[in-house]
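Structure, as structure tokens:
Only a single protein chain was left out; the remaining protein chains are all shown in position.
First chain written, first letter: the chains are A, B and C, and each begins at residue 1.
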Amino acid sequence: MVAIAQLATEGLVKDFGGLRAVDVASFTLYDGEIRAVIGPNGAGKTTFVSLLCGRFPPTMGRITFEGRDITALPAHERVALGIAYTFQITSIFGNLSLYDNVALPAQRRVTLDGNGTVRTKAMAALDRVGLADKAQEIASNQSYGHQRLLEVAMGLALAPKVLILDEPTQGLADSEITEFIALIREVAEETTILLIEHNMPVVMALAQRITVLDQGQILAEGTPGEIRANAAVQTAYLGG
Amino acid sequence: MNLLDYLPFDLPHPALLAAGMLEGTVLAAVLALTALGLSIVFGIMRVVNVAHGEFYMLGAVLAWFITHTVSGIIGGPPWLGFALALIIAPLIVAALAAATDWLVLKRLNYDPEATIVATIGILYIIQQLALTFYGPDARPVEAPFDFRVQLPWFGYSGYKLCVVGAAILLMLIVWLILARTKIGLIMRATQYDRETAQAFGIPVDKVYAGVFALGAGLAAIGAVLIVPIQQAHYLMGGDPLLLSFIVVILGGLGSLKGTLVAAIFIGLSDGIISTLYEPTLAKILATLLVAMVLVFRPQGLFGARAA
Amino acid sequence: MIRSVLLHGFVIAALIALEPLLSEYHHGNLARIMVLAVYATGYNILFGYTGLLSLGHAMFFAAGMYGCALMIRLAEWSVGPAFIVGVICALIAGIIVGFLALRTIGVGFMIVTLMFAEASYLTILYYNEYTRGDEGFTIAQSVRTIAGLDLSDTTTRYFSALTLFSICLIASAAVVQSKAGRVLVAIRENEDRVRMLGFDPFRYKLFALILSAVMAGSAGAAYAVLFGYAGASFAAVQYSIFPLLWVLLGGPGTTLGPLLGTVLMFYLVDYASGTIMPGLAAMVETQFGIEAPGLASAYLLLVGVALVLLVLFAPKGLLGTLRARMIPWLP
Partner (left out) sequence: MATDDTNRRNLLKGAAAIGAVAAGSQLLPGAARYAQAQSSAPIKIGFQVHRTGIGAAYGRWYDRTTKAAAKLINDEGGINGRPIEIVAEDDGTDPKRGAEVIEKFATKHECDVAFGTLFSHVVIGSAPRAGELKLPYFVVSEGHHVASGMLNRYTLQPGITDVKSQVQSMAPWVADNLGKKVTMIYPDFAFGHDHRDYFSEAIERRGGNVIAKIAIPPRETSFFKYLPKIPKETEVLYHVMVGPGVLTFVKEMGEYFGDKRPEIFGFIDSLEAVDITSPGLEFLEGSHFWEGYPRYAGKDQSAHDKFYREAVGVDDTGASLSDPKDVSTFAHMFGCWETLHILKAGMEAADYKGPKDRQALIEAVENMDVFPESRAHPQGSKLFNGRTHQAFGHQHISRVEGGKLVPVHKTSIFDTFYEDETDYTKMSF
């Protein structure tokens, strides 16, 4: 099937003071794929992804989504277009119930689509991550793993076109990770997944293509097999 | 075509400008002295201490009690009573602040919202106790020394110029403590990251009590220095509180340099603008100027830009 | 949802039923408390629900008060249209301050609102020949009528205050339980997350601030018309701190917290300054023989102690704690 470019960047640069955190010549995310972004700590993964979803503007470069230039579009409008981001450091509504946490994105979806009810969409999202039975419990009382799953549920409730997951499996137990992989595979049928992950088994299990970032630049791109065999990647990882 | 006609004000007479600059500098010193304590408490503990003005007032009221009793009993020269006040008053206020921190703020785990409420409560308690024991009148405190400096246009109080000197000295001392001493290091570590500091065995709760006490003590020192050019009155805590907040936030959170620059900025702008316009109009413009700086530069002059 | 409609309906009905039973003293007090509770309800939408602590709400109260009172004094308008002008002035002030103050971050908002309020207080003083500055001016009893009803009459005043309060209570309950309300609460909890869920926090915060300003303004206009006085003291810092105290006592982020807080604080101050403190001072004199005249007037001491105890043992305010412990569905 011909891969349609969904999200693309050209000459994307982000400077923090003197530091050039991101310097990506070009990057393309295809419709419906599961792409993983890996790289050592401080490679600029989160910064790069934050540029895609508009958390802060790039210093230079262009971002297009489904052919439309969204470089200047603020974050909340990119979400409306269908780009959802889940936080690396869990950022949920701690004092509110799980239901209230997912009801907000569900509400956004209902207003955008103009149909459906908040209750059904919210409960559906909680159900997909297996937290439906705890809907009325307060979010901050949940285990760290469940809070990570809540982050994912909030992304899902938006029913986005592109779901960006920033180290989602961090803090999950092994059993929860296997369930998570199954969930992502299921979600990938109707949503493009962009996954930042350190957990190599998860990357290898899920990713159809991998992009490796180092010091803000793309070191290599390819299928999991190509990446495992790539010498440059090994030195970057093993610190040659 | 005279350029001066296009200015939105008419040029002030040199004497007016000189007075404006002098008063602006003194106000800058006063602001720095009052805001210094808040800048440390706010900067390190991220806690809004609404009772800061009352610790300042307490310093002034205690200064009156001490100088009054000293001159009453020992009857020494004014500077003796003043020197004693400069030492004793801040210690009492610092001890009281440490007690309030231990009894109230620590239990609230320094939650920002709860501390605002608690310190409003403490504000009323200190204020009303001052009303009860000190009474409603404004009473003067004699300056340690009084000499008049004759300038070309007018005379000026020598003591006020010394207050400017004292402010600079105090800022230097506090900066040295923070930058060069072990305690300063511990305080900065706690400011940077409370959890990691705790991980390194720093007794964060004790440091917070110490910082809160130091903040209140500094406010009291400022008050003892300033009270001779104003009076001790139970309601005098209001304005210093507002002004210190403006200075600290305008200067940028947790930046001592920012506090100093903001104090100078507000002091001089208040002094100079007052020479260009009618007094009340000048106050309106000076207030709006400060607000606009915060609106168009939210993190303040020297605060780190929000990531 | 029905429970909250019933609850609010019950509160309003209770206030109506209470009217004939009240002594004239409590009549006058409750009329004033309801007007001030409108101010607190408006304040609560911004502070309790959206998490924005403003120290300058007195400027909106004063905008409403002067907008209305000056129309009566200078242009001889009748009460009805003048009241609307007052509310519009508060609306305009809300929009201007909103666009400027909401650019700030964190505690900056507190200072900027404080500064704007101080500037408006001084502006009222500056235009003394119209506003009579801090002295203020009275609105003649003869003029204070609406649709033939004399607003200085105790019962009419009670029911006009009640009408205004009911409108604002229902409006505030409707807003906070609506979709928009859910976003406001989310902004209070974690604004950055709300932005990443597709909402523009600025627009919602602006809406909350403007609604809050309109309610504060309507309270200011109502005070001028019902109690016949407008003065610059209502634009001073003290009147920005009052609603914060009332909402904190009653329960921030609850619809009925503001009313409860205003009632309790009013009677705490009233009894403390009238009976408790003088009694305490007299007792101290008789028991310990210490002359403490100041103690008799230090009733704010009780307010201070109440606040400290509140924050230590009931941080969410009375209704907030009630909601957390017993009635989770309390709006």
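For the reader, a short list of remarks on this structure follows.
One rule holds in what follows: a contact is a pair of C-beta atoms (placed from the backbone, for glycine too) under 8 Å apart; a residue touches a chain by one contact, two chains touch by 3 or more.
Not measured: the values here are computed from a predicted model.
Shown chains touched by the undisplayed chain in the intact complex: B, C.
Among C:Leu122, C:Ala222 or C:Leu259, only C:Leu122 touches the chain that is left out of the view.
The chain omitted from view is touched by exactly one of B:Glu23, B:Glu54 or B:Asp101, namely B:Glu23. For chain C, the residues touching the chain absent from view are 23-25, 27-29, 32, 122, 125-126, 128, 132-139, 141, 152, 227-229, 231-234, 238, 269-270, 273-275, 278-279, 282-283, 285-286, 293, 296-300. In the full complex, chain B touches the omitted chain through residues 13, 15-16, 18-20, 22-24, 26-27, 131, 135-140, 142, 148, 150, 153-157, 229-231, 233, 235-236, 238-239, 271, 274-275, 278-280, 282-283.
Here, only the chains that are shown with their structure count from here on.
A linear topology is adopted by the chain contact network, the touching chains following one after another without closure. Summarising the inter-chain layout, the chain whose CA centre lies farthest from the centre of chain B is A. Between the Cα centres of chain A and chain C there is a gap of 44 Å. Averaged C-alpha coordinates put the centre of chain A at 48 Å from the centre of chain B.
With touch defined as above, chain A holds no residue shared between interfaces to two or more other chains.
Across the assembly, chain B contributes no residue that touches 2 or more other chains. Across the interface of their complex, chain C is touched by residues 53, 55, 74-77, 79-80, 84-85, 87, 91-96, 100, 103-105, 107-108, 111-112, 118, 154, 158 of chain A. Residue ranges of chain B in contact with chain C, taken from their complex: 48, 104, 107-108, 111, 114, 116-118, 120-125, 127-129, 131-136, 238, 242, 245-246, 249-250, 253, 280-281, 283-284, 287-288, 290-292, 294-296, 298-300, 306.
The touching residues of chain C, counted against chain A in their complex, run 179, 182-183, 185-186, 189-190, 192-201.
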